[in-house]
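Sending over a structure as structure tokens; questions will come in a sec.
Removed: one protein chain of the complex. Kept in place: all other protein chains.
When the chains are written out, they are named A and B in that same order, and each has its own residue count from 1.
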Amino acid sequence: MVTAKKFLFALLAAFALTLSGCKKAPGGDQSADAPIRVGEVGSLTGLEATFGTSTHQGIELAVKKINAEGGINGRKVDLITLDNQGKADEAATATTRLVTQDGVVAILGEVASSRSLAMAPIAQSYKVPMISPSSTNPAVTQQGDHIFRVCFIDPFQGEVMAKFALNGLKIERVAIMTDVKNDYSIGLVEFFRKNFVEGGGKIVMEQSYSNGDTDFKAQLTSIASHNPEAIFVPGYYGDVALIARQAREVGIKAPLLGGDGWDSPKLLEIGGASLNGSYFSSHYSPQDTSPRIQGFIKEFKDAYGLVPDGLAATGHDAMLVLADAMKRAKSLTPSDIRDAIAATKDFPGVTGNITIDENRNARKPAVVLKIEDQKLVYETTINP
Amino acid sequence: MVEFFQHIVNGLSLGSTYALIALGYTMVFGVLQLINFAHGDVFMLGAFIGMYTAYALALHTSPSLAALMITLLAAMAGCAIIGFLIERFAYRPLRNAPRINVLITAVGVSLFLEFSGQIIFGADPKFFPQVYQPQGDWMIAGVRLNPLQVINFTISVTLMLVLQFVVFKTRLGRALRAVSFNHELASLMGIPTNRIISLTFVLGSILAGAAGVLVALSYPKIDPLMGIMPGIKAFAAAVLGGIGNITGAVIGSFILGLAEQLIVAYGAPTYRDALAFVILILILLVKPAGIMGVHRAEKV
Partner (left out) sequence: MPRSFPIIWIAAFLVVIGVELFIIDNLDPYVVAIIIYAGINIILASSLNLINGFAGQFSMGHAGFMAVGAYSGAVVTMAFRDNYPAIFNEPALQPFVFIAAIFAGGLCSAAAGVIVGLPTLRLRGDYLAVVTLGFGEIIRVILLNLESVGGARGLTNIPGITSFFWVYGFVLICLFVITRLVDSPLGRSFLSVREDEIAAEAVGVNTTRSKVTAFALGAFFAGMAGALFAHYLRVLSPAIFDIQKSFEIIIMVVLGGMGSISGSVVAAVFLTIIREALRPLQQITGTDYRMVIYSLVLIVLMLTRPRGLFGTKEITDYLPERWKARFGVRRVSPKES
């Protein structure tokens, strides 16, 4: 009885606390030297926490760098990061909170397309620009004219690997393993298959798995009997590393091909020697000697003690593109920032020169990396 | 045909990883009638303890059977302590509470371990150091056998026999069966019920810890949420074999492992995660006591 009463009081107090956040206009404090608020929504816990964490580190590093260099026209950037536990509904609520409570001028996020798709209608309805670092589903930026991305989309990356397999590796017989739990993998497979078959190649076997599985021997045993020249596995690095190990265990010698989901030092650590001779497309090559890439890698290592993966790089670029747009924007209102992002042209990011096209997608080259002796080696660059 | 036998071998090896987890599940259920949802997470902790031990002692630099043994012992000891603490502080106070309350507590413990694991270890997958790297596969009539597969299979069958012996041939086992049959009556007979339950729990956790290291050695990617799916599947396997029944747990695990391999190879690979539950529901409908189980009437 007493507990119930106390509880009701606590409830009322919590209610009052939530309601007390009074209504603020998007854009927040516009006084001359107040920090500029930028929001980030990411999966920092939950099943996909590893991707959210990498992206967050990339963004955080970019913010530190921008602020150390004097901020945007003298104003510091204040990054507000909200976790969504890998859930679409949490991502949507977090976006609403960032816009209406924290008054951010722009939003960065999400990695997964399914969550970006939940956030985009909200950002669009408040006319706050949103940049997704790495959602590759074409539908994301079709949600409205305030939604951008700094990564390439599924059709381009699928085409890159198909062309590379046909023309670079000169192979014709490929098996495919799709991660059916992962829209990104499904998208890449669709466009890889289309381009590869049109180019005269043959898909000898298609298998699938679900992200998080650990045993792939059944699929690989079936694939082995078809003797493909390569296996296209556009999944996430954790799964791919185990697939590579088990492919060798069932006696497959053919190389594996994949996309930017592979890009993590963990891939080589877990996969070990079994990945030697495999190729994947990604955003940048760590071997690139240009100072902006080596600088990024060094700063990232100093800050977090590890080599940045592909998602850290795209997260970093999303923030840099936004900062660049804010510097160019007529004023720091969300609509002016939106216009400036849309006008981004040849911005020198870590992941290449980024141009935002009329569909608000990034146009930039993809690099193909080869794994040799458990190290990444630059193979070639493919332009859109 | 060779391919089919390869699938069978792979299925048995997958089944033995489920068996390692299912044995602990079935021990705890047999005595407490509690679905210990946290069992899969203790399994996860076993893998992490193994990893930290291996790095701390630099065992991965000189892979050997001895290194594996040290890692195993460390993980088993660590999990024993964790299991003891869980039982002492989360389950024992609820000994006379309704079963549903204990079940909810188990869910709470499971969530607690998963999420504090994400904060302490980090959410990204970690590489499990190769403390033992047997070289070379055996080829038998075209079917490939990996030494680790053989080790897991042998260990799960051996553990099954050892546990079977303990439960049916020792004084401890007799006490255990008595407690399982009726807590109150057992304590009237002078059996230290709490100590027996605690001991069973620790034993189950030790098994989970060993499973953590052995599974991580075969599939060297570990993360704080790695215990959820294998945990639930191992439980399904234990029910399939007849929960509370040690031989049943192992047989159920092999059946589940084989069924998963075959459905992936010849059926619909994307329905794999549903398969364990479909089997579970079917078996509960057809023979609720499981393959090896004896039907016990619900006590009034």
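Brief remarks on what is shown
What we mean here is this: contacts are C-beta pairs under 8 Å (C-beta built on N, C-alpha and C of every residue); 3 or more make two chains touch, one makes a residue touch a chain.
This is a predicted model, so every value here is computed, not measured.
Residue-wise, the contact with the chain that is not shown comes from B:109, picked out of B:27, B:109 or B:196.
The omitted chain makes contact with just one of the residues A:76, A:97 or A:370: A:97.
Here one chain is not drawn; of B:65, B:162, B:189 or B:274, the residue touching it is B:274.
Screening A:50, A:132, A:182 or A:246 for touch with the missing chain picks out A:182.
Contact with the omitted chain, checked across B:99, B:169 or B:195, is made by B:99.
As for the chain not pictured, it touches chain A at residues 1, 3-5, 7-8, 10-11, 14-15, 17-19, 21-23, 44-45, 47, 80-83, 85-89, 92-93, 96-97, 99-101, 113-114, 117-118, 121, 137, 139, 180-183, 186-187, 210. Looking at chain B, the residues touching the absent chain are 33-35, 90, 93-94, 97-105, 107-112, 114-116, 119, 228, 232, 235-236, 239, 268, 270-271, 273-274, 276-278, 280-281, 284-285, 288, 298, 300.
As a working rule, only the chains that are shown with their structure count from here on.
Chain A and chain B, compared by their mean Cα positions, are separated by 36 Å. Considering their complex, residues 3, 6-7, 10-11, 13-14, 17, 115, 118-119, 122-125, 127, 137, 144, 146, 215, 219-221, 223, 225-226, 229-230, 260-262, 264-265, 269-270, 272-273 of chain B touch chain A.
Here chain A touches chain B in the complex through residues 44-47, 49-50, 53-54, 180, 207-210, 212-215, 217-219, 221-222, 225, 238, 241-242, 245, 249-251, 266, 269-270, going by the rule given at the top.
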